[in-house]
Each structure stands twice: as C-alpha cells, then as structure tokens.
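Every protein chain but one is kept in place in this view of the complex.
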Amino acid sequence: MFSSLVVQAILSGVTNGVIYALIGMGIAVIYKGSGVINAAQGEFSLIGAVVAVFAMKAAGFSYPIAFIAGAVFGILLGIVVDVVLVRPMVRRKADEDAFLLLTIGIAFAISAGVLFFAGRDYFTLPSIGSDGVAIVFDATIRYHAIWVIVACAAIVAALRFFYRKTSFGLAMMAASIDADGAATTGINVAAMRTATYGMGGLLGALAGLLVAPIVPISYYMGLVLTLKGFCAAMIGGLTNPMGAIVGGIILGLVESLAIVFIASAYKDVVAFSVLLVIMILVPQGILGRRGRKGG
Amino acid sequence: MRRPWLIVLVVVWALLPWVLGRHHVDLLVFAAIYTIAGLGVGLLLGHCGIVTLAQSVFYAMGAYASAIITVNLKLPASLGFVVGMIASGVIALALGWPVLRLTGFFLAVATLALAMIANALFFEWDWLTGGTVGIGAIPKLGLFGFVLDTPLTFYYFAWVVAAIAMLLVHNLVAGRTGLAMRGMRDSLDAARVLAIDVHGLRVTIFVVCAVLGGVSGSLFAHYTGYVSVASFTIDKAILFLLIPVLGGAASIPGVVVGALFITFVPELLSKLGDFHGIVFGLALIVVVIAAPHGIVGTIRQWRKRALDESTATPGEANK
Partner (left out) sequence: MARRWMGTPARALAVSAVCALFTTTLFTHTPSHAQQATGEPIKIGAILAITGPGAGLGVPTRNGVLLAEKAVNAAGGVRGRPIKVIIEDDASNPDNARTKANALVHNEKVVGLIGPSQVAQIVAAGAITDPLKLPHIVPAGLSVPVERDRKCVYHVLPPQDLNARALMEYAANAMKIKRVGVLHDSGYGNVVMGALKAISSSYPGIEFVAIEKFEIGATDVTTQAAKVRASNPEAVMVIATSGTPFRAVKQVRIEVPVIAAIGSSSYEYVKAMGESADNVIIPEFLVGEDPLPDQKAFVEMYRKEYNLTPKNFEAAGWDLVQFMVAALKATPADAKPAEICEWLRRPHKGVLADYDFRDADLTGMKLTSFVYSKLIKGQYTRLPFRVSK
C-alpha cells in the first residue's frame, strides 16, 4: 500500500512538474531573448485556454481549430505586448525593476480582463486521447498527462533545433547576446525581440491549452502558474529552456514527496525553500551554462 | 522658502478630518498605516534598486506581535510594538543576509518566495496566529490616559507616527548612508572601490524596511482590533510595492501620494465592479511606461524642465 502511495506521488509529481515546465520554458525563452522576466507568463496561458474554450463553446469551432486559435492568439498577444509596451521601455533604457513592474501590470490587466469578459467560471478543455486514467502499480496517471509529457518533449526538441540549426533562431540568440554586434551584421534587433515575445506567447498559450484538461483554469490562476513556472526555470537554469523540464520535474517531485514524507500542509514551504536554496547556492541553475546577470 | 508650504500643509492636515465624512477619515488612517510600510519599500526601491515583495511578511509580524502580546499574554500595547519591531528586524536580518546576495529579478522573486512561505506558515501555525479565524478583541491604544477609539483620534496618532517615520527616513537618506546607497544603486563597482560594504548596507536597509513594516502592522492591529491571514496575502505585498512605484520611490512625499492613491482610487473605482481591476492594471502599466519616477517624480521633472527653460541660456540647455 505504501509503495503504491510513493508511485502515486511520483506520477502526480511528474504530471505537475511538466505543467510547471511548460510555463517555465516560456519564461526562459523570453529571458533568453530579451533579458526580461515575464511576470505575466501565467496570464498568457490563461488567455490561450480561455480563447480556445470560447472558440469551442461560443463560436462552435472543433477542438483542433479552437486549439490552434488559442495558440495563434498567444503569439499575437506576445507580439502586442512587445510592440506596444516593451518597445517604449527599451527605448528609454528602463531598469530591470521597471520591466518587472510592467509585466506585473500586464498580469493584473489580463487577469482582470478575463474576469470581466469571461466571468469567474473554471474553464476546461477536452482531454487529448481518452478521459480516463492509466493504472501503474495501483496508482493512477491521466492519459492526457502522458500526452502532455510527450508534447513537452517535442517542444524541447523543436526549441533546441530552432536555436541551434535555423538562421532565424541563431539571429535571435545573437540579437539578445550582443545587440549592437548583431545590428552591425544586419540583424533587425527589435524584430528579433518581437519574435521572442511571440514565441513566449505561443509557449504560454500552449501551456494553458495543455493544462486546462487537467486543471480547470480560472481568472486568478496566472500568478500561481507564473510562480511555479519561474521556479522550474530557475532550478533548471534560466539560460537554457530545456532546463525548465528538469527544474519542473524536480519541483513537482519535491512537492508531492513532501506530502508523503513531511506533511501536506508544508508542501509549498518545502518547494519554495528549495527554490531559495538553489537560487543562492547554485545561481546558474542545474543546467545553466553561462552565468546570468544578477545572481 | 519651503516653510510656508509646510505650515499650510499641517493646517490642512489638522482640519481635514473635520470636513470629511467618517469613512474618508477611515481611509486616511489606512493611508497613514500604508505610508509607513511603503516608506520602507520605497527606501529599498528608490535608493538601493531592490524590489521587495516581502513587506507583507513584516507587516503581518508587527500585527501578530501586537495581537499576541495584548490579547493572549495580556501585556501592554507598547510592548507589542517593541516586540513587533524587534521580531521583524531580526527575521529580516536572518533572511536578508543570504537572500540579498541576489539582485534584480532574482531578488524580487526570492522575496516573493519568502512571502509565500510566510503566508503558508501563518495559515499552518494557527496555534500562534489563529489561522483563518485570526485573533480578535485587540484593545484600543491609549495615550496619556486618552483612548484612541475613533477614526478621528487614530488619524492624528497614525499620521504623527508616519511623520516621525518620514523624518527618520529623510535623515537617513540625506546623510552619508543615503549617498552610499545611491552610489551603490548607480554604480556598484564604483561603490565597492570606495570601500562601501555593499552587502552590509543592503542588509541594513532591508532591516530598516522590515522594522517600518512591523510598526505599520502593529498600528493596523490596534486600529482594526482584529487580525487574520486574510490581511496578509500576496495581494498586500504587491500593494506595498505599488505605493512607492505609483507615487515615486525616491521621494518621501511620493510615498504619501502613493499611499493616498492606493487607498482612495480603488474606493472610487469600486462602483465599476469587476471592471475596476482592468482600470487598475492599465493604470499601473501607464505609470511604469509614461511616469517611471512615479507621480511625484514626474511632476518634479516637469517643474524642473519648466524652471530650466525659463532660466537657462540657450547654449547650456539641460540635456
């Protein structure tokens, strides 16, 4: 009985960990591309999921179309955020804390907007595959969670390919590492940053779309998702979007094993303490390569 | 030159509660309480470039210290204030020492993590804090045999405490410490070269910020007579951060303006129902983009520009 409990803790931990990882990857991509921590990443997920729900319920689109609509909306949101809000801030060379406050404001506005236009309901999407659960040693995992893990791995592979093998991805990296140098080689630095935010928006929306079948999404959840996603990215190493996967799964496992071996009430205390210790002792994160600013 | 303005301000301040309705006086009391907590956050943000989201923790510690000392232990209220300040300061020292090695985003997130941990513990340690149920029947403050049991009397008391806090912060900023802080904020390496103990200074200011939070929390506990976790959520931490951001982090009047903004504007917007959140979020975005030095900072810039234009000769216009 006890061993099945541990198996359940591991399965739940991995499921939650992958969710955190999806948010964390978006945070890492935006950080890598623009040097900004996006406190509204969870809200991007919120928007992706809510748009898909409304595309299905109100506009009557099929699930795949609604899914694509949510993802496209995420890209557009990311682009708008950059062009309308981030660009003027970059132009006047704003500080890190100004960017943080800006994204906090964006998070507030999006969350309040979802509440106003979509209401305080909990939104869910249909599961990919079947609604049921797989049984492993008397413990359970949703079939959908397995699909989320697969999707997460595919996204990581795609990101890796994009940043290493495509000239667009390389140009994006160059623009973020040395803006002036990149500009002299003819890279449009501002456009690359816009593309980065578009990608961040896409990853955020995908996270929301993949999470909504497991966790019903409501207007207030952005902050929690952002925070857990940030922990995942931070533990894994912010400069490496793949790190978010490792970080997310570590965080998910720490949480669920804390429930089994410590006490369920201390789950968050343990998880955030681990985050603090890693931030202070291993500032690059587990998979981070270069030293980051500010650590 | 500034004196006449100060006298006018004091007169207006003294007469204000007699003109306003009771609930506006009530809001002004909260503005005073929030000013004290916001001063600490503004000190960190405006002079050290540190974003803290942990002020709700120290505000809560002050409030709980006062509640526990006066209700559970039946000891005098002044002891509650002292214990609250000491506890906030000691915890800030213990947490700040390791955490303040971080900077920028990472420090902000670390303080947020501290606030989340503290909030979980306030729920969990209900033998101490009362958890959701909280601690009630906190006695009213007495001053020289006079009970501060109405918003009016508390208004005068809270703003006097706030004024003392402002004066202390002003002296700190105007002195050598203030110079060192700004040096550290503007050029870390230069500050190190000048043999400024950067880490020590940051920790010291963090402790000052926490002590101000503790005083503010004690005042809150005695004013409302009841404390529970509902008053110490992450929302409160964000609120305390918004005070200096909106008003102007580097200026003391800015913090007062921010505190007034945060107490009165949501009240005015509350008729809009759920829409008021959107307005509030957009207002924050607009301030961050268009008025990076807050309301007071932007007004000062305008005034300075106007002054420069009228006095400067064309050749040496301000860059």
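As written, the chain order gives the labels A and B, with residue 1 at the start of each chain.
FYI, contacts are C-beta pairs under 8 Å (C-beta built on N, C-alpha and C of every residue); 3 or more make two chains touch, one makes a residue touch a chain.
Source: prediction; values computed, not measured.
Trainee: If the hidden chain were put back, which of A:K57, A:R120 or A:R164 would touch it?
Mentor: The single option touching the absent chain is A:R120.
Trainee: Any idea which of B:L27, B:L212, B:L241 or B:A283 touches the chain not displayed?
Mentor: B:L27
Trainee: Kindly note down the residues of subunit A that lie in touch with the hidden chain.
Mentor: 1-2, 4-5, 8-9, 12-13, 15-16, 19, 115, 120-122, 124, 131, 133, 139-140, 142, 214-216, 218, 220-221, 224, 256, 259-260, 263-265, 267-268
Trainee: Contacts of subunit B with the missing chain: which residues?
Mentor: 21-23, 26-27, 30, 120, 123-124, 126, 131-134, 136-137, 151, 224-226, 228-231, 235, 266-267, 270, 273-274, 276-277
Quick note on the criterion: only the chains that are shown with their structure count from here on.
Trainee: Compute the distance, rounded to whole Å, between the mean C-alpha positions of subunit A and subunit B.
Mentor: 32
Trainee: Under the touch definition given earlier, write down the residues of subunit B that touch subunit A in their complex.
Mentor: Touching subunit A from subunit B are residues 45, 49-51, 98-99, 101-110, 112-114, 116-117, 120-121, 123-124, 234, 238, 241, 245, 274-278, 280-282, 284-285, 288-289, 292.
Trainee: Which stretch or stretches of subunit A touch subunit B in the complex?
Mentor: 37, 85, 88-89, 92, 94-98, 100-102, 104-113, 115-116, 223, 227, 230-231, 234, 265-266, 268-269, 272-273, 275-276, 279-280, 283, 292-295
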